[in-house]
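Pasting a structure below so you can have a look.
A single protein chain has been omitted from the complex, and every remaining protein chain is retained in its original position.
Chain lettering (A and B) follows the sequence in which the chains are written, and residue indices restart at 1 in each chain.
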Amino acid sequence: MRLTLTAMAAAIALATVPAAAEPVRIGMITTLSGGGSALGIDIRDGFELAVKLRGGELGGVPVELTIADDAREPQNATQIAERMLQQDKVQIMTGIVWSNLALAVVPKVVRADVFYISPNAGPSQLAGRQCHPNYFNVAWQNDNLHEAVGQYVRDQGYDNVYLLAPNYPAGKDSIAGFKRFYDGGIAGETYTKLGQLDYAAEIAQIRAAKPDAVFFFLPGGMGINFIKQYDQAGLKSEIPLFGPGFSFDQAILGAVGKAAVGAINSSQWNRDLDNEANRTFVTEFEKAYGRLPSLYASQGYDAALLIDSAIRVVDGDLSDADAFRAALKKAEFDSVRGAFAFGANNHPVQAIYVREVVTDEQGRTVNKVLAKAFESHKDAYTDECSM
Amino acid sequence: MLDSAAGSRRLGRPTRAGLVTLAGLVLLALLPPAMLALDQPFYISLGTRVVIYAIAAVSLDLILGYGGLVSFGHGAFVGAGAYVVGILFVHAQDGSPVLSWPVAIAGSEAALVAWPAAVVVSALLALAIGAICLRTRGVAFIMITLAFAQMLFFLFVSLPRYGGEDGISLWWRNTLPGVDLGDDVWFYYLCLALLVGFTLLCRRLVGSRFGRVLRAAKENERRLRALGVAPYPYQLTAFVIAGAGAGLAGALLANQTGFVSPSPLHWTSSGEIMVMVILGGLGTLVGPILGAAALLVLEETLSTYTSHWGLVLGPILILVVLTAKRGLYGWLAGRDRGDG
Partner (left out) sequence: MPTLLVLEQILNGLQLGFTLFLMAAGLTLVFGIMGLINLAHGSLYMIGAFVAASVTGATGSFLLGLLAAVPAAALVGVAIEMIALRRLYDRDHLDQVLATFGLILFLNELASILWGARPLFMDVPSWLAGTVEILPGVPYPAYRLAMILVGALVAVLLYLLIAHTRLGMLIRAGATNRAMVGALGINVARLYTLVFALGAGLAALAGVMAGPILSVQVGMGEQILILTFVVVVIGGLGSIKGALVGALLVGLVDTLGRVFLPVLLRIVLPPANADSVGASLASMAIYILMAVVLAWRPNGLFGRAHA
């Protein structure tokens, strides 16, 4: 009897040890192999950099980070999520690059009372009707960058724009987002095949339509193909090219080089933003990985910073989910993009910049901030969210 | 060429193949209590995936292993089954009809409606696709089945009503009176029962005259014709049954992942089911179940250690093709599989 009591006392003592001794378990599902893996690798590297700079801790608590590759397959992602939830018993999840994978995984995660911090995908469903108190997006709602280009193109007085996007939900959302803030004339609207290689036919149509600007959203390899071919057709000097920052991130600029110079794009972050958090991030990232950081890397880094701040607020004790949720919502961290806050639907309210692709002193193709399209922008789906 | 029926041919004299089958069945049946005891519930959901993919693999083995019909578009029927469940779910949620003309069809969350519907729709799709594809042989057959799956892929990627590439989220599993499908253990056993039932059905089929004609058409089509038997209706029937089985697997997969997307329609998914069949053992029915288990567990394990899992999985596939003629099943069951 005595022995049992002692054992029980020991068990109680163990349970009340300062929570700081127990590591926080974070699961990261992202794309590390196959097409589009450059994005997932950047998110992972950004996140890991933030943890490394804090001595393997976030919010003063050691981090147990489990990383798995989804190979951009929704089936894989859901299976990994189940493993992380049931076997690894993670407390926070993050990492997914693509909207369709996020839509497959996030509902499972948040219903299991685990927190999900999105470092990239921001589909409208999760910002609107399917919003959830455990889901936070630290990047943007998908439409935001397209909306910023729409606003800027309007401000600059263009009124005959040609629109181009792939024929799938994200493509249609991008054009809808652009049109939400652009009310001028439309010279033409073309939906292309997902994974299309050759854009000669579309480029000929653009030339014939004689627009005064082109807005396009073609993620990944499709965008690289288009930018190269648009430049080779000699159109870049005649009709200016506009797009969201995804079409001109650092990995894409490295692949297209000077073919992109002069193009205008939008982003919530850029390498030259002048604030202390960003200077640290850019310097340390280049030192650690020997390449220029992309916007995805900045989002992975910010995801870690957000988690860091919230763990610090609750003193490393994640057992009180409500307190931790409130701490996340406060977003008391120095984002690399400057001012950052969450709106009612746990999506960012932030500035969105307009950037121009230029050649820097060292001959590299990079983005340079031109202007601010929005000062503190929130997404169009907040009202549909019942939180 | 005899199949696993050899194992239970004569009671009282168990063969090695029979023992392998029995051991596998016992393992599958004991998985949930064992994993609950070990506090590893994740392996129940992995097991459910294995069982579901095994249904798809067994259905492909029927036409691939016994009929010699190399379909590279089997994922189309898995995807179709999943979409039937997803589409009925969407319409049940918002109360709109799936079809109002020529017949009125309402949405449904009931498994007894959605699953048979998935099977029927996939079977009809297989009838249409098979009717065209079976006019061709060899490589043309491989490519035309692939072409149909790709057409469906691009169709669903761009269909805005059903989410396009974003797919459809199912907020809960289908409902079945008396059974809580939301419970992982219940759901696992139901899938396992369906796998066993479907495999037994296929075994009956391949052992019957139907199966003999199917195999004869694979071995020597000309001779079969000389005997006055046209293989086409037999092959088409097999293709439709295989499509129906894959549709059932699709319906279960939608419930298991809580998600329906175009990805099973993509040609790489069809390739994966084919890999399961060959890895496990072509024309054995039990082999594909082994193959599904081996491939999914291997992928799961490798992806934990490295993102370069293709570097390991690729050579394994090549080695299996080059060395093990009858896959894992042939290796485990050895030669005493009757008059194989």
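Things worth noting here:
Please note the rule applied: a contact is a pair of C-beta atoms (placed from the backbone, for glycine too) under 8 Å apart; a residue touches a chain by one contact, two chains touch by 3 or more.
Computed from a prediction, not measured in an experiment: that's the story for all the values here.
Although one chain is not drawn, the whole complex shows that of B:Leu25, B:Val70, B:Leu176 or B:Leu298 it is B:Val70 that touches it. Of the candidate positions B:Pro97, B:Pro160, B:Gly197 or B:Pro233, contact with the hidden chain is made by B:Pro160. Among the residues A:Thr66, A:Gln156, A:Asn225 or A:Thr359, only A:Asn225 touches the chain that is left out of the figure.
Between the chain not shown and the residues B:Leu99, B:Val179 or B:Leu317, the one that touches is B:Leu317.
Interface residues of chain A facing the missing partner chain: 32-35, 37-38, 41, 167, 172, 189-195, 197-198, 200-202, 204-205, 208, 220-222, 224-225, 228-229, 232-234, 251-252, 254-259.
Contact between chain B and the unshown chain involves residues 64, 70, 72, 132, 135-140, 142-144, 146-148, 150-151, 154-155, 157-160, 267-268, 271, 274-275, 278, 282, 308-311, 313-318, 320-322.
Convention: only the chains that are shown with their structure count from here on.
The distance from the centre of chain A to the centre of chain B, with each centre set as the mean of the Cα atoms, comes to 36 Å. Listed in rising order, the residues of chain B touching chain A in the complex are 40-42, 45-46, 49, 154, 157-158, 160, 163-167, 169, 171, 253, 257-259, 261, 263-264, 299-300, 303-304, 307-310. On the side of chain A, the complex with chain B involves touching residues 32-33, 37, 68-69, 71, 73-76, 78-80, 82-83, 85-87, 99-100, 103-104, 107-108, 123, 125, 130, 167-170, 172, 193-194.
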